[in-house]
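For this depiction, one protein chain was excluded, whereas all remaining protein chains were kept in their positions.
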Amino acid sequence: ACGDAARTPGDTGEAGGTLIVAVPAEPATLFPPLAEGSQDAAIIGAVFDRLAEIGPALETYGDGGFRPRLASSWVWAGDSLSIAFTIDSLARWHDGQPVVANDVRYTFQVYTSDSVAASNRSMLGNIDSVSVRDPRTAVFWFKRRTPQQFHDATYHMYVLPSHLLAGTSMKQLAASPFARNPVGSGRFRFGSWVAGQRVEIVADTSNPRGRAKLDRVIWSIASDFGAATVKLFAGEADFFEYIRQGDLGQIARAPSLRLVDNRALQYFFLGFNLNDASGSAAPHPIFGNVQVRRALHMAVDRASIVRNAYDSLGLVALGPAPRALIPDTTSFKQLPYDPTAARAMLDSAGWLDTNNDGVRERDGRRLSFELLVPNSSAGRRSLAILLQEQLRAVGAEVKPLVLEVSAFSTRTDGRKFDAYMGGWASSPGLVGMPQTWGAKGSGNVGRYRSMAFDALVDSALTTFNREASHRYWARAFQQIVNDAPAIWLAEQRAPVALHKRFIVPPLRPDGWYADLADWRVDPAQRIDRDRIGLGAAR
Amino acid sequence: MSLDVSWPSSASIRGSDRSLWVLLGTLTLLAIAAPWVSPYAPERQLDIVALRSAAPSWMHPFGTDSFSRDVLSRVLHGARISLGFALAAVLLGLVLGTTYGALTAFAPRTVSTILRRAIDVALSIPRLLVLLALTAFLGPLSVWQLVLLVGFTGWFATARQVTDELDALQRREFALAAQAMGVRTARLFHRHLLPHLAPLLAVTGTFAVANTIALEAGLSFLGLGIQPPTASWGTILQDGAGSIESEWWITVFPGLATIGAVLLCNILGDALRDRFAPAHVAGVVTPLPGAIVSTSSDSPSNDQRAIGDPESFHRSAPRT
Amino acid sequence: MTGPLPLVSVRNLRKHFPIRSGLLQRVTGAVKAVDDVSFDVASGETLALVGESGCGKTTTGRALLRLIEPTSGSVHIEGTDLLALRGESLRRMRRHLQIVFQDPYGSLNPRMTVGAAIREGLIVHAIAEGAEADRRVARLLDEVGLRPEYAARYPHEFSGGQRQRIGIARALAVEPRFIVCDEPVSALDVSVQAQVVNLLQDLQRDRGLAYLFIAHDLAVVAHMADRVAVMYLGRIVELAPRRQLFSGPRMPYTKALLSAVPVPSPGVPRHRILLPGDPPSPANPPSGCVFHPRCLHPLKDASCTQLVPPLEEKSPGHFVACLKEPSTSTPTP
Amino acid sequence: MSSRRLLARTWQCALVILTAATLAFFCLHLAPGDPAAALGDAVPPDVRARMRALYGFEEPLLTQYGRWLGALLQGDLGWSTQQRRPVSAVLMDALPNTLMLILPAFVLSAGIGMAIGAWQGAHARSRRDRITSTMLLVIYSVPEFWLAMALMLLFARTWHLLPATGVTSELYPYLSTSAQLVDRLKHLVLPVTSVALIGVATFARYQRSSMRDTVDLPFVRTASASGLPRARVLRGAWRASLLPVITLAGVLLPSYLAGVIFVEQIFSWPGLGYVLLRAIAARDYAVVASCVVLGSTLTALGAWFAEWLRERADPRLRASAALHTTVSA
Partner (left out) sequence: MNAPSARALLDVRSLRIAFPASPAPVRVVDGVDLAVEAGETVCIVGESGCGKSMTALSLLRLVPSPGQIATGSSIVFDGQDLLSLDERSLRAVRGRQMAMIFQEPMTALNPVLTVGDQIAEVVRVHTKCSAREAWTRAVEMLSQVGIADAAARARQYPHELSGGMRQRVMIAMALVLSPKLVIADEPTTALDVTIQAQILDLLRTMRERSGLALLLITHDLGVVAEMASRVLVMYAGRVVEEAPVQELFASPSHPYTEGLMAAMPRLGQEQDRLTTIRGSVPPPNALPSGCTFRDRCPHAFDRCAQEEPALLTVGSLHRVRCHLVEEPQRRRLPVTEGAA
């Protein structure tokens, strides 16, 4: 690799060290458009670059919060319908080839190709096309002006090396060797992937933005959460992202570990199917009635549930977004926990326990419903079991049905269910809201339809006035909370466990790995594996 | 050679046998009486904040789990499910296996050969793999569906054994004598041969119950067996598996119950086998616990029968 | 072999057990357990079948009762072709043909009381039921020298000799006319053997039974039989009335056999013919006369290795399968 | 083994494998859900719909079967939709790991189990024998996963004597060759013990029972009567008692595959069991079906191997053609 020595940081004494990350599952692919799990995302994030990187505030309005990455600069067109990105002249792929504008155009083609089932494709709907003005300049053309335009263009795509991939048909890309042996432009280069055991990335010493301070990062693959935790506590790993309540005490006792705060952008809820469980458009016999939904919501002691399930690691969810993304959390009101009122509301809606079996009924139908739970999520399963007991207290019978992820998705995709335990990870700027709760959103499997909510969200996302946007969001949240298409249960404060010798910048909520290249080891606390140095693998 | 016993044997139950029966009886009684003897309802969340994962105490001798449910009550109710499940699945398997085995043994040669080959094939497919795939792919199964699945995949070995046993019995001289007497096949089977299958079925069945208890625990441990919140030993184990270090009581008690029950069944199987089998039959290895998987199907030559008659060697294999 | 219709008439009986191998269990050879055997048993007669272990005695007995399906040949019971019978008619015929086994331990169902075992035939053939059947069981037990109370006991409570009596009682229950006795006394001690031999003889006398008496003990055969057939490797090599056979054996094998029997008279010098080698395997019998590899006949020559000697009547009633043995009189046409 | 027998066995293996493959295919495909659905709600439904079209999950089942079987007969196991690489590559990564676990476990359990069992059989019905038997029965009754968890908890997490998870340590490539060897061995100890311990109990039970029966056989008395030392007498008896144990070995070998599923899961051991469980969760048809096929193949091979061994061990089976030998004087 030909690098520019002038750009490498002079402080080489700081460089070095090995970070071992425990992950509960093996990455599926390292081909960025297809990344699914968070372990895929982390490795890809370290090896590939975006054109520009969002700031720690996750500000999606305009380009103010963004910093140059592969693009050294950009120019807005006068009508704001196109942005021209100038590629950093020093940017190089790990194989030494320069990064060029054509790579950007090619990347957009891949992400939007019908032959590639890219997970972020729906986020790119506002981009009409990407053109190459000259080898260093790529121009994004938009369909309409929105405040999130810049975010749309930069956040969802990692730039791919067209010189390595263009020879492969789009359909074959997913299967190409590249997906397990990627070449990116990030400050880490891909090292090796031993199936089922570990993925290793190493510092790219010739990176124009300076070599990563760590020598290498190794993702050590465990078979499940428990095994990954074992690796951490056994000292086999330095870092683990998913700390469960039960492990907190042990981390506190472990002399070498510390917790690093991290705001995860997830929230969990019980989603009602507002239409009939047969999949038809008829209203659901129970959940079709907003009073009933509100009553059920009010019957749930969310605070206790969160205490049980997450202890200090969870907060009661306020609505369909984590606090970190809600501009003003105090400006809308929650439904109270009030079982007495809940019972009265159910009574008045005609749901009465006439036969004293503990379950209310109306017109011969029992207030009883199946609750789909994906078996992949221990957290959601716990929530379901806790909810079951609480709703029993007001005369509603919940039958949790723990399904294989696949069966779960089949049922929810087909809208054939009563209720489900949902969990979403929000994207910065709440840009995914129409997708998840909008009337046309493909993720809105409970078929919540509120024109008011849709209009408010649309206004919030399209207005260029930040203040107005916040007001729209507050009203939109109030609307959806009042409509209660779901019981908003919990969001996680998700601190990560890290070995004490690491010095790290604040973790970005949308991905702890965003600044991985700047992580370093306190030279005084180095342990054996930090002293291996680069390129000593046999 | 078959398990030849003087059937109405006057041999009294030995002392150790008696304690075995007492233990088994207690276990069965506890399982049946679980709703009355267990202190709480198995799914009752007592106090999700204060009693979350409480360590064993006088109030909760086995502690509580992360949903503040009483582990003792769950283990007791789990006994019902786990033991009942194993019994039902094994009975189903025995019925299927005996029927198929009898059909095979009495069918005309070509049909019989085909039936035998079919069992060979079925036995070569690893059962656990199939069960894992099916339970996962068919989605969460109700307890009864699971019983059917486990029963339907668990009878091949029995069928093979029954066939082999019937083959051997049919060659015994008393069976020939009955034939010479002009006894019809149906009568020959139920009056003369079936009583000889009883010990074999009892022994196989007992070991199979032991296996099936373990199998249920294993499937549930992987989240593919009985579904929560229903308490079975396997599901309780699974509840606690993630926190075995800090909340050991959730896994240790159902684990011990499982091991205990499996052990009792295995001991019972051993005892039954010793009782039914002649003490010393040259070269005969009597069936050992486990789903019986067989390999060779070539008929033995006359000379092989002298030592280690392959007919009589109940080819056994370990558990799934 | 003319005269009155014999009770049992066996012609060219063959039983070849297929040797199978491979996945499809294809037949790759055959054990010629019984190869072209013919004989008659007259009513009330005892025909003894002697020969060394594995020569096909048991197979002959069982094939003739169709407990094993013969490969070819014919068996007539008073003119009825047994091998042509199917289903119900075969079942009914079984009443007349019974068998007593060698192994007094294996031939009784250990899970059935003695009474039930004996009743079985009565019930199956609708001869008697209820109290009448009980009476008959008691009478049969008495007849074979056992106490009627024993009906309620299980076989394991009896000694070998007693079990053999039970086996005989079971066979007698259906009032057969012909019994195949497959080494009924070989497993018994001398003192008990004599009891059972006497019993069999008494029953024969009282009931006019015909026996095919299979044995390898020549002394017992000499005592029991009217006529004796000597088998070697699946074939009858000599068949003659008892006295004729024991006093003037003609087949070299029979001669050797008789000379080999140890006689309980110490000091009496004997001329013993010691046969070389062992009997060959019936799966791979020698060509020609099956006995030729061990034969000590002075006239043995190459023809013995090529021609299969037929069982010929060399003197009246005396059939010999030997090429070198001259006929002493012309056989009756 | 005669070539005819060999051929017959091979036929039988082929039949078994084909049947297993077919059953696996249909069971899997007829069940609800598909790889796209298995991505779960982390992936938007429209992405899943696109995947279905892309991979042809919506074609008629028989067409899919025909294509799959055709490929299988040509040795192509198909495509892992989850790992996005050929199934053969997936299995080639996993199989060595599993074998690394199974083979030592098998050898250890056979060796130790047979030693214990032979000792027990020679002292059958003694007090020591009864105590040992009871202990073995207890071990035998412990479910594999429970045993594995207990071992890990004690040896790795409480006493920190051995590594808890993985095939090697994370820094394996940076170790010296000798350190690499030690590292691998250390990682092997717990999983192999978990798999082997129950095998030890099984082998011991069989060997004991077989040995107990054998020591009562007349030829053992012959050996004693000839003045052979007890050790030699027992060795002769042991050799003759091997037959049923070897049969067991053949049947047992594939059953280790089943036990290994749990152990691999618990020790994060990326072998076949681990691959299988992941593939099941991901509805990765081709991988699941291939695992079933591979399992059946190993079972069939185990049987084949046992038969071969049995013929080695038992001369009576070796020379079945020359059962009756004749000597013409």
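Labels A, B, C and D are assigned to the chains in the order they are written; within every chain, residues are numbered from 1.
What we mean here is this: a contact is a pair of C-beta atoms (placed from the backbone, for glycine too) under 8 Å apart; a residue touches a chain by one contact, two chains touch by 3 or more.
What you see is a predicted model; the values in this text were computed from it and never measured.
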| item | value |
| --- | --- |
| Residue among C:Asp134, C:Glu175, C:Asp278 or C:Glu313 that touches the chain left out of view | C:Asp278 |
| Sole residue of C:Leu90, C:Ala194 or C:Val308 that reaches the chain not shown, by the stated touch rule | C:Ala194 |
| For chain C, the residues touching the chain missing from this view | 52-53, 145, 159-162, 189-195, 197-199, 201-202, 216, 218-220, 222-223, 246, 256-267, 272, 274-275, 278-279 |
| Residues of chain D in contact with the chain not shown | 216-219, 221-230, 232, 236-237, 239-240, 242, 313-316, 319, 322-325, 327, 329 |
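Just so it is clear, only the chains that are shown with their structure count from here on.
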| item | value |
| --- | --- |
| Central chain (by mean CA position) | D |
| Most remote chain, CA-based centroid, reference being chain D | C |
| Averaged-CA centre spacing for the pair chain D and chain A, given as whole angstrom | 40 |
| Between chain B and chain D, centroid-to-centroid distance (C-alpha), Å | 21 |
| Chain B-chain C separation of Cα centroids, rounded to whole Å | 47 |
| Residue list for chain B, restricted to those that touch at least two other chains | 136-137, 139, 241, 245, 298 |
| Numbers and ranges of chain A residues touching at least 2 other chains | 404, 407 |
| Chain C to chain B touching residues, read off their complex | 20-21, 25, 62, 65, 67, 90-92, 94-95, 97-99, 101, 103, 106-112, 120-121, 124-125, 154, 156, 167, 170, 174 |
| Residues of chain D touching chain B in the complex | 5, 12, 15-16, 19-20, 23-24, 27-28, 31-33, 137-138, 140-146, 149, 153, 157, 198-199, 202, 205-206, 209-210, 213-214, 216-217, 240, 243-244, 247-248, 250-252, 254-255, 257-258, 261-262, 265, 276-277, 280-281, 283, 288, 291-292, 295-296, 299-300, 302-303, 306-307, 310, 314, 316-317, 320, 323 |
| Contacting residues of chain A [partner chain B, same complex] | 225-226, 244, 246-247, 249-250, 304-305, 307-308, 375, 378, 381-382, 385-386, 388-389, 400-404, 407 |
